[in-house]
Structures are given as C-alpha cells and as structure tokens.
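Shown below is the structure under consideration.
For this view, one protein chain was removed and the others were kept in their places.
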Amino acid sequence: MSLWEYANPVKFLRLSGALLPWLWGGALVCLMVGLTWGFFFTPDDFRQGSTVKIIYLHVPAALIAINAWFMMLVTSLVWLVRRHHVSVLAAKAAAPVGVAMTLITLITGAIWGQPMWGTWWAWDPRLTSFLILFFFYLGYIALWEAIDDPDSAADLTSILCLVGSVFAILSRYAVNFWNQGLHQGASLSLDKKENVADVFYLPLLVCIGGFILLFLALVFYRTGTEIRLRRIRALIARETRIA
Amino acid sequence: MRALLIRDLRLALRSGGGFGLGLTFFLIVIVLVPFSVGPASSLLSRIAPGILWLGALLACLLSLDRLLTVDWEDGALDLLSTSPIPLEGIVSIKALAHWITTGLPLLLVAPLLGVLLHLPVDGFGVLISSLALGTPALSMIGVFGAALTIGIKRGGLLLSLLVLPLYIPTLIFGAEAARRGAQGLEFGTPLLFLAGITGFVLALMPFVAAVVLRLNLR
Amino acid sequence: MRALLIRDLRLALRSGGGFGLGLTFFLIVIVLVPFSVGPASSLLSRIAPGILWLGALLACLLSLDRLLTVDWEDGALDLLSTSPIPLEGIVSIKALAHWITTGLPLLLVAPLLGVLLHLPVDGFGVLISSLALGTPALSMIGVFGAALTIGIKRGGLLLSLLVLPLYIPTLIFGAEAARRGAQGLEFGTPLLFLAGITGFVLALMPFVAAVVLRLNLR
Amino acid sequence: MILTVSNLTVARGGVAILAGINFVMVSGTALVVRGPNGSGKTSLLRTIAGLQPQMSGQITGAEDRIAYAAHSDGLKAAMSVAENLEFWSSVFGGPSIQPALNAFNLNSLASRRAGHLSAGQKRRLGLARLMVTERPLWVLDEPTVSLDAVSVSIFISALESHLANGGMALISTHIDLGLDAEVLDMTPFKDLAANVETSDQAFL
Partner (left out) sequence: MILTVSNLTVARGGVAILAGINFVMVSGTALVVRGPNGSGKTSLLRTIAGLQPQMSGQITGAEDRIAYAAHSDGLKAAMSVAENLEFWSSVFGGPSIQPALNAFNLNSLASRRAGHLSAGQKRRLGLARLMVTERPLWVLDEPTVSLDAVSVSIFISALESHLANGGMALISTHIDLGLDAEVLDMTPFKDLAANVETSDQAFL
C-alpha cells in the first residue's frame, strides 16, 4: 500500500481521526512534563538567572516556525507535481500555525532580550530573518484569502511558497552580510562541547518533542477542517446544480 | 449612509482583507528602514518618530487609490449620486471607512513598530496621540484627492502627487510633536496646531470633495 | 513584442504621464524626509543613501499596481494570451516597460535628490551604479507580484505585501553598497552580490511570472 | 407627475450633438429613444439623469425621481446577489428586496456571488435594482443587452407593472421591445445640432 493512498481526503480524514487523540495526548503530556521540569526543577543559570527558562518556549517555537515553512514547501511541491488536494490543504493549514510559532519566538525573544541585551529588539541577523519569515507567512496567508477559486489559489500560493523560499534563503545571506549580530549560535549541535548543560538540555528536548507533537496535531486538525470546508463547498455545488 | 459604511467595511474585509493590508504595508515599510539605513540603534532611535509618521502617511496614501475608483469604474458612483444620499455624506462616509480600515489599525500597531525602531520609551504616548489626531485629516484629504483623480486611468500616482503636498502641514506638526515627545521636550504646541488642522479639514473638506466629485461625475 | 513595448510606453506617456509620476512620487517622498526626521544636515547625510534606495523601491512598488491589471480588466490580456506572442515575452516586455518608465527616470534624478539630502560627494557614483544594477530586478520581481494578484480587486496592497519581502535582498545589497560608497569604504562586494541577484532574477523570473499569468488567465 | 424637457441641447466634448429636444412625459407612460450608433442616445439619457450637464435648455421634474441603469451595473463582485440588492435597497430607504428577486427570477441565484453570474444574469440583477429604488422614473440605456427571450419578457412585464403603478420609463434600445410606447428618434435633433455653436465659440 502506498503512502499516496492518504492523498484521498476521505482516507486522510479517517487516518487523522485515528491519530489525533494520540497526538493531542502526547503533546499535552510532553509539554506538561517538559515545561514543569524546565520551569520548576532546573537551577537558575549563573549568568542569566531565571530568565534562562524562556528557552523552553523560545527554542521549540523557533524550530517549529522554520520547519513549518519547510513542510509547506514540500507539500506545495507535492501539489504542483502530483496534484493531491490534501497535500496543499496541509500547507494551507500549516501556515497559521507557523505564523503563530514565529510570533511566539519573536515575543519570547523580545521578552528575553530585555534583561539579556538591555533592549527589546536588535537588528541581529537571526532575529531579522525571523521577521522576514513572518512576512512571508503573512503574504502566503493573505494570498490564500484573496483568491476565490480553491484550485487556482492552491496553484498560486504554491508558487509563491517556492519563490518565497528562494528569496528567504537569499535574504538570510543578505542579512548576515549586513549585520553580524548578538544572538546565540546553534547550541543543539552534535558537538557536545558547544551544547547547553545537561540539566537544561533534557527538559528542552522533551519540550521540543511536545511542540512537534502539538504542531502535528494542529496541522492534522486544521487540514481536516479545510477538507470539510471543501466538502461543504462540493455539497453546496451539487445541491445548487440539482436545484 | 449606515448602509454605505457597512458595505464599504464589508468589501474591505472581503476583498483580500482590506483591514490587514494597509497595516502590513506600514509594517513592511518600517521594517525596510533598518535594511536601508543600517542597523545602528542610536541612528534608528533618532529617526524613529519621523519615519513612523512618514510610514503611516504612505500607508494611508497607498490605500487611497481605489477608494472611489472602484465604485466609479463599475458605475456604482453614478448610481449613488442619483440616490437620496447627499454627496457630502458619501465622501464623509468614504473617509470614515478609510480611516477605520487604515488609520485606526496603524494607530494600534505603531507602538510595536516603535519598539523595532528603538523609539525612546517617553515617546510612545505622544506618538500615538499625534497619530490619532492626524490620521483622520489624512483620510479626509485623501478622499478629496481621490475625488479629483477619479476617472483617470492609472490615476494612482497622480493622486499621490496631488495629495502629498496637502499632507505636508499635517506631517510637519505630527512628526514634530512625536519627535519632541521622544526627546522629552515640550510638545503641546505642535499637537495643538495638528488638532487645529484636523478640525479645519474635517469641517470643510467634505464640502469641497463633494463639489469635486459632482464635477467629475458629469 | 516591439509593438507591445511601444504601446505600453505610449500609454504610459498618455495616461497622465506615467513617466513623470513614478519620478515625482520619489521626489516627494525624499522631500518629505527632512520634514519628518528634522532638518539636521549631519543626520540627513548619514541616512541619505538608504533613504534614496527606499524611496526608489517605494516608487517602483507604487507603479506596479496597474501594470497588468489594466490590461486584464479591459480584456486585452485575454486577447494577448491568444496572440502569437509567448507569455514569457509579454511579462518581460511589461517589466522592461516598467523599468523604462520608472527605474530609468529614478536613476536620472537620484543625484539631484542626493544633493537635497546632503549625500557626500563620493557617494554619487556608487549610488547611481547600485540603482542601475538593482532597479531592473525590482521591476521583474514586481511583474511577478502583479501576475499573482491580477484579478483581485483592490489587489494593490496585497501586491505590496507579497512583493516587499522579495525586495529585501536587493534592497540590502543596494543600500549597503550605496552606504559604503558614501562613507568611502569598500563597496565592490555588495555591488557584486547585487549584480548576481539581478542576473538571477532576470534569468528565471520571466518563466515563473509567465506560469503564474497562465494560471491566472484561466 | 410630469417630466418636461424643453429646448434641450446635449453636448459631448464641447460640441453639440443633439439640439432642440422637446418632450413631455406623464405618469404611466414610456418613451423609447431610438437612433443609429453614435447618434447620442446615451448622452441624452445621461443628461436627463443629471450625470452630464446640458449645454442649454431645461429639464424639470427629474430631480430625485430617477433610477438610472446602464451597461455598468455597479455590482460588487465580492458580494452576493441578495447583498447587492439589499445595499441598494437600504440606500433608497429600505424596501424589501423579495419582490425584485421574484420579478426577475433571481431567487435561485440569491446567495451566489455577483462575480460568478453570467452576462445575462448580471444584467437581470442590474434591472432588479431598479425595483428596490422605488423611484418613479426609470432611465434605461439598452436594458435588454445580453438578455435571452425569456428574460426580455420578464423585464417587459416588470416594466409594464411599473408603468401601471404610475411610473414612467425612458428607454434607449436597438431592438424592438414590443412595448406600447411612443418613440423618440434622434436623427432630427442631430441635424439641428449641426447649427449650434460650440462652447468654444469665443475662441473663434
């Protein structure tokens, strides 16, 4: 049996119906465990004090924000090549989640920046490229909203997603060139020396897992909603034709 | 008249989110400023009040273009002008709808963008009050410009050209008040002048705009 | 294709001076800057290259709106798409016409406005070359955005929202080069990157824009 | 009520194209304006509707009584058929839209977006708008364009009941509507216009 079977909306609904309780449950457990552990059972950092605990929201949200766009890119490509409706609807469903995650990253970052750098905002490359990503999300969502015909909206937003990705990468390099910045480097690298201490690391991993599950749950749920909306549309179309 | 306002707001909502977009343009212009002048925060905080005012003005301007043109192109304005609503009412409602969809949202996000441009903390209150006082005048003047350029294909740029000089007094006093506020200086006088201009514009412009519209519909 | 270019230029000339207006908008935005940030010449000369780039970008943007919409509304685009000219040709010509009517005039007046903003003398050459290299990319990206938002009433603002993030790399390298030039620093690298981006955009964008246009005409 | 047009001269671009127009219309009658392409029918109707200034002459009894309908119907593509009608109804004081929907057979289309209508359906909606204005004098420029035979007869009966209720109608058309109405031919007025001085006379 091929994976493409689930490109059929009805099959997909059945699958997501079966998966969703597990995803919601897993997300809830992981987030509760991870956040409680992180917030209450880790020591304060010797330099950053208790503000370091924002990391449990900030880093997972940042990861999801980037990867949601990446997922949209892949599913958009699948739509353009194989024209499976579910695929592009998943992209449509992921966009608002991505934008929310981007906002969470930006807001937690800003809150963190105030004690750490003495400012809410700095034009650091990492921060700046997130701001740009935010605009790409907004444009993508606005284009979906503006076009009536769902199939041409799907085509056009998919192309926007492709072109946007190319330009997002270009912007990333441009921004790096333009300003060197203050932000932390990647600290979850495999090179153990650069990583944050284990006491912070483990709960962070649990939180990241929780966010991933939450993201999946939201995307499955919202894709289901989009499918049902299309279904209502199809039903109305059929009814009015009979009338 | 209520019906017209409701229709305009509804159309703004429907056609790709007229509400969000003026706003987003403002947002993006402000965000582009550091890219163009460089990221140094001292520089940014010095130009912040002025740039925020300029951005608000441009966002207003950009959304003026189709304010009346859309209704003119599909003949709705012809029909409205033969309806019981007086033209003065029509232009006032159009300005109000424009302000609600553009000016008001700008006001609400201006503080956020102030943070991005490192606007000094003291400056926020004055910035908001100056925008609140000034943007209604921008909308009303804009409707006048839109009435002038109705029926001119690609009138968008001509409209900007006509309207921008009219915006200058509002801009000067608004930006001056915001700048003084940010630097902790006295800001009462420019704010007062700004209020005066807005009052004057709101009182007289509807009549002028209606005359222009009547001439243009003929 | 020549016929299309000539027609577009002629229409730009006729319909209230498409040539002059992009330009005048640029001019007015630049003139408004001292009003909004204050007249101190040291401050102005520091932000001059960036503001000139930003102004050029906004002037380009503002004239994009009706680039394809006009032809779409009166059915000319339907007819053109059933004509022997390939869609790739149509979008390229549209971009070229847009550049000639907007980018080129901007380039010519930029030095003048540089004087108004106290741009350091050394900076003029680099500013012009960066604009000359960058504006073609702005026009081509703009046509892509216009193709995406064709048929959306009041698409103007949506167009800005879609296009502005795409403009960021061009703006960064262009403004960076101009800024370095004005401060007497090395400017070769950003200029090179800028040329790279423009080359890339001009080579690939016509095909993408044509695909989008084809989808939208159906 | 009465509409009186006396000695009207209609101009386009400063040049008179129709002159010496005199007629009187009373309640319950229709007047059909005919003439070849470019003879000035549209210009005449727009002048009477007040959308274009006359060069000279008087029009009395038209003010605030006119419902005008031309090729552009002022429909908003993003709003549904019912919403479009409701908007116009509330502008004109809020009569119910149901009679208009019934008369023009639009009930099944009421919730469809105006942008998704066919040419004839759009035109039907544009004509239905006339009914919700509750204005006595309908000024119609080629109202039956794009309409099929059934829709034309629907329109004619709506028009006839409007006349029977004391309304009036001034209609330009190229086809025969089969309506019991007087006909106003543009040709003689066009000839008269040849003798009228242009508004730029002072420069000659």
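Residue numbering begins at 1 within each chain, and the chains themselves are lettered A, B, C and D in the order written.
FYI, a contact is a pair of C-beta atoms (placed from the backbone, for glycine too) under 8 Å apart; a residue touches a chain by one contact, two chains touch by 3 or more.
None of the values given here were measured: they were computed from a predicted structure.
Touching the missing chain, out of C:76, C:109, C:128 or C:202, is residue C:76. Residues 12-13, 35-38, 40, 42, 71, 116-121, 124, 142, 145-151, 174-175 are the ones on subunit D that touch the missing chain. Residue-level contact of subunit C with the missing chain is found at 2-4, 7, 10-11, 14-15, 71, 73-85, 217-218. Listed by residue number, the positions of subunit A touching the unshown chain are 8-10, 85, 149-151, 227, 230-231, 233-235, 237-238, 241-242.
Note that only the chains that are shown with their structure count from here on.
Subunit B and subunit D have Cα centroids separated by 37 Å. In subunit D, the residues that touch at least two other chains are 78. Contact with two or more other chains is made by residues 15-17, 21, 24, 28, 35, 38, 73 of subunit B.
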